[in-house]
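Dropping a structure here in structure tokens format, bear with me for questions.
All protein chains of the complex are present and in place, except for one that has been dropped.
We just call them A, B and C in the order they show up, numbering each chain from 1.
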Amino acid sequence: MAHGYYKNQDQVLARLKRIEGQVRGLQRMVGEDKYCIDILTQISAATSALNKVAVGLLEDHIGHCVVEGTRDDNVDMVAEASAAIERLLKS
Amino acid sequence: MAHGYYKNQDQVLARLKRIEGQVRGLQRMVGEDKYCIDILTQISAATSALNKVAVGLLEDHIGHCVVEGTRDDNVDMVAEASAAIERLLKS
Amino acid sequence: MAHGYYKNQDQVLARLKRIEGQVRGLQRMVGEDKYCIDILTQISAATSALNKVAVGLLEDHIGHCVVEGTRDDNVDMVAEASAAIERLLKS
Partner (left out) sequence: MAHGYYKNQDQVLARLKRIEGQVRGLQRMVGEDKYCIDILTQISAATSALNKVAVGLLEDHIGHCVVEGTRDDNVDMVAEASAAIERLLKS
């Protein structure tokens, strides 16, 4: 049973792999006592990259809901997507 | 031609009216030289309230897209909604 | 007793006045049943503008803490500022 984002799975995995590298880079920077502001810049980059992945998944998810528009459980899927957007905005 | 959020129009307007009051309250606080941290707390409250309105509008919009699922221009509506979510996350 | 942001008070008030106008513009857009995505774009603009005011106030506040660096209550002021930043990030 696919969940709507399968078509971009490789791209999503490549992005997450890159974010993992950014987080490991952050550990190296902290371990080497790099300048705080440079570390914060790198954190902003990782957060942006995570949000980009989230928006991509949401786009596929919403598109999936739309295509399946006649299924009865779509109201719940829309409410679920909205709750996920709200969590992202608060995180 | 309605745009999908009409069912909650009164609630949305009431929330925006309250946010307008919060922003006027902020002007009063700044004019009275209130403590900076209290002003920042009030800014966070207004921003949260704006995001709540945004999530509500998105929920109606996505629901509308889903209901209209057979229309050809829905792919664009999904892309548009995703772009709007991305702007919100960056704002 | 001034609170550190007094030097930019006029600018801060002008920005908040403009944000109040944006929020009133949002009410007009909702009342006129404008397209949801355009309303969301305007919400993003208002949120960005509020965050800009917040960053300006924080800059003045931190600068004020630094200048007053020998006062005993500065540890609390720093903790307070950090808590305010955290609230902004979550709002």
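The rule is simple: a contact is a pair of C-beta atoms (placed from the backbone, for glycine too) under 8 Å apart; a residue touches a chain by one contact, two chains touch by 3 or more.
These numbers come from a predicted model, not from an experiment.
*Asks:* In terms of residues, what is the contact footprint of the unshown chain on subunit A?
*Replies:* With respect to the unshown chain, the touching residues of subunit A are 1-6, 9, 12-13, 16-17, 19-20, 23-24, 26-27, 30-31, 33-37, 39-41, 43-48, 50-51, 53-54, 57-58, 60-61, 64, 80-81, 84, 87-88, 90-91.
*Asks:* By the contact definition given up top, give the residues of subunit C that touch the hidden chain.
*Replies:* 51-52, 54-56, 58-59, 62-63, 65-70, 74-75, 77-79, 81-82, 85-86, 88-90
Criterion: only the chains that are shown with their structure count from here on.
*Asks:* Taking the mean of the CA coordinates per chain, how far is subunit A from subunit C in Å?
*Replies:* That pair's centroid distance is 27 Å.
*Asks:* In whole angstrom, how far does the Cα centroid of subunit B sit from the Cα centroid of subunit C?
*Replies:* Chain centres of subunit B and subunit C, defined by C-alpha means, are spaced 17 Å apart.
*Asks:* Can you list every residue of subunit B that touches 2 or more other chains, as numbers and ranges?
*Replies:* As it turns out, subunit B has residues touching two or more other chains at 51, 54, 58, 81, 88, 90.
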